[in-house]
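First comes the structure, then the notes that go with it.
With one protein chain held back, the other chains of the complex are shown just where they sit.
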């Protein structure tokens, strides 16, 4: 956790992902008078899954306000506001809708600073929620980190815990003068976490969240939790996985990844999106460009199946990699096909993080 | 070249990239009555850099028509037309503008078939031109293949020759029932090519365009030409490069790549976009997942510098990899840092393919 | 029988009768009430956006369309799916995520489709279906099919730029499109006043598109007649037209409940609507029709229950 003192009061021992987001939003408004939060429904009784609840009342309806349905326009408006002295935070209840604003994000927000030779800065935050389970279907389930991380000028994070949220968002609001895209995961919103995690001083990087000698798992977002579950299971059978939470997918810590792979010789990447041209590809690039000879086995990768997300639960359960898949792939990586390690039973992550059940 | 008989008359010995595009467009209109071409300026006296010139006159203003400035809307209109029996071809004079249509392409066109369980098909083509040189700057120079190739349901090609254009477009118009995105490169439009190239029967794949034992170069779009220039230079000094034109970036030929890398042990990827989360990353994934032990050295990658494209020529010249860089990186890969191979002189590809000079 | 709306007027035989529309509307209402009833059982594991209170719009409009007129819907499409003639068994199977669903379970409630009756799919990205209708109309004209294409969308959808782009192109080329805006006054929990500086009808008219605004969205006969007259002009080549039909969503935006306790709207308006709702008013007709419909619904649910889940072999079909 960074040294910032958040405007959040005393920190409890445990906190849910959603509560952390609300604290981060509150802190952003409290720490600078020029922060605004804009998004569809940010001031309604649901408050963006609770994360903006009460903030319009506390900080004023001119600082936390609803918007028309106009993703491209509102993103451009946020950019203009940032250019004239505000710190806008935009929210999207699904990351899929951010594709409507791709032009403003990629052609404008990402480029304004460079294109004008440093004359301008565009400090702003775009929050978006990745949907999963309960029949989100093809248009409410995408996780677009690689689309943004490909573009110079953007910072992209996929926080996997309240600690990561608090430190990253506080740091961004205070110190980052570029657009930052925060890709949050709906399935984590209701989960409680212990607050004893360490965070690096600069939270815009990757971090190791578990040490191990047998393989390296690089994970994003909720796959970090899955990796930890898999690691605990594997440990019962003598396999020690090291886990790196990629976190800042646009600016991962290459050294951290490489050092780990050099030690373990085995790499598994677990991402929330599709594999081609995704995070799995990028991690492979890092290793292949630096030192592929560090690999004692081919890299294993896990992500969404190469299709749109189906709605039927029976298909969704196989569309996403399960804990079973993760354990099996990790065990194979270390011990080969006949690894003999029993696979855990749960079929679907959504069943485990059960707090999320429709309608949305 | 596929076995299709194009509606193009006898084929000359040499053809320019731009003329090939015009022939392909003419063929698309001639081979099926339901083809339409829609785009800004397709019927004007410039005719999309000549590629749609005269076609409105020949096939009718209801089949080749200008559109308002409305990329998202017009893409949706093309989708609707495809759903009701037409084969729409859309044009964009710069790929950057296609970002305005990202929602329709990714959330709709790519998903319509799968999302509805195969009830519908969306056969259509979206052509877009990558700008380079003559101060195109940050917003007229992007090459978004990786953004699209990440999405299941889309087919993405980066043709590097008239043969590739003729066979791929003819095949797409006749047989492909999904959206195909054709990423064309402005610098090649005016170049003449010999027509003696071989094309695989199914042009939606990658192909080897040069054999060599010392290293494998995987290239996209115009980088394929650069790779050939580099290979000729390297050959003078005893290094034989094998070149694979990735071509169908969404569906590259994994076996072709892997077989080549197994033989040469060395891999260089040369792409027209940024490296992170790009084509270079994807090729590294293919090798790392299959058999990284085939690599005798770290993979070398070449693409745009990690910044927006600067306008000043002095910066643009270093923003893009030069022939020099390509030769140097290839030579290092094979012979190490002191390779002793003299580097060719040209600073910039734009100076070589000189036919392109402003204003646009 | 108390006739509250234009259904009292004498009816042209060639038109779909009031009774038949009541049947369709009741069917939709009962289907959605059944969905509410079983939602807790988790047989439907997906978000449901109910049309209860708005069924009459779908029924009235579809009564005046040709079966092959392509219509593009939204995530809130149970009503239009059924009004256009979509099969009930396949619908329940789709809601249940079964292989016998219209889309083999890949679509669910938000993405219903029934191409065999011109129901061309439902997109859950607001306004994204509007240009599809325009494109379908372009194709209809070019292919000489005589179809008119219908874009169905809510008041909120008119805020998206693509609405503007779509209506401009349709008007410019005088395409056979019917723009149908179901104005229920809310986008999720946001009232019109928090989102729109314009009046929807005025905006549409600025494109030179004839617009018709109908306050009484429960008046199926009125909707049918207005749609029929409008569709005839559109079909005859008169260019696109715009219908705005005011209506009221009785339930929460998404999910099976009500949410008048949430404070963003009170139930007074809803109660006023309910008082004129033909499905409330015509109790006798409703009572008469209900048993057969319930039996049909039970049969559809049984079909869905008995149907298999799509197996893993379905995961990668229909991609390319």
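Labels for the chains are A, B and C, by order of writing; each one numbers its residues from 1.
One rule holds in what follows: contacts are C-beta pairs under 8 Å (C-beta built on N, C-alpha and C of every residue); 3 or more make two chains touch, one makes a residue touch a chain.
None of these values were measured; they are calculated from a predicted model.
Trainee: Name every shown chain in contact with the chain that has been left out of the document.
Mentor: Hidden chain, whole complex, touched shown chains: A, B, C.
Trainee: Give the residue, chosen from B:57, B:238 or B:306, that touches the chain omitted from the document.
Mentor: B:306
Trainee: Would you mind spotting which of A:112, A:134, A:169 or A:319 touches the chain that isn't drawn?
Mentor: Candidates A:112, A:134, A:169 or A:319; residue touching the omitted chain: A:112.
Trainee: Determine which one of A:79, A:125, A:157 or A:219 touches the chain that has been left out.
Mentor: Only one listed residue reaches the unshown chain, and that is A:79.
Trainee: Which residue among C:152, C:171 or C:279 touches the omitted chain?
Mentor: C:171
Trainee: I need the residue numbers on subunit A that touch the omitted chain, in ascending order.
Mentor: The missing chain touches subunit A at positions 34, 36, 62-63, 67-68, 70, 72-86, 88, 103-104, 107-108, 112-120, 152-153, 155, 178.
Trainee: Quickly run down the residues of subunit B that touch the omitted chain.
Mentor: 40-41, 44-46, 66-73, 96-97, 100, 134-140, 305-308, 310-315, 318-319, 357-360
Trainee: What residues on subunit C make contact with the chain left out of this view?
Mentor: So the residues of subunit C touching the missing chain come out as 159-165, 167-169, 171-172, 194-199, 202-203, 205-209.
Quick note on the criterion: only the chains that are shown with their structure count from here on.
Trainee: Should the pattern of chain-chain touching be classed as line, ring, star, complete or other?
Mentor: complete
Trainee: State the chain with the largest centre-to-centre distance from subunit A, centres being mean CA positions.
Mentor: Of all chains, C has its centre farthest from that of subunit A.
Trainee: Centroid of subunit B to centroid of subunit C, CA atoms only: how many Å?
Mentor: 42
Trainee: Taking each chain's centre as its mean C-alpha position, how far apart are subunit A and subunit B in Å?
Mentor: Each chain reduced to its C-alpha mean, subunit A and subunit B end up 31 Å apart.
Trainee: Take the average of all CA coordinates in subunit A, do the same for subunit C, and state the distance between these two points in whole angstrom.
Mentor: 36
Trainee: Of all the residues in subunit A, which ones touch at least 2 other chains?
Mentor: 72, 96, 100, 137-139, 306-308, 310
Trainee: On subunit C, where are the residues touching two or more other chains?
Mentor: 101, 104-107, 111, 123, 125, 161, 318-319
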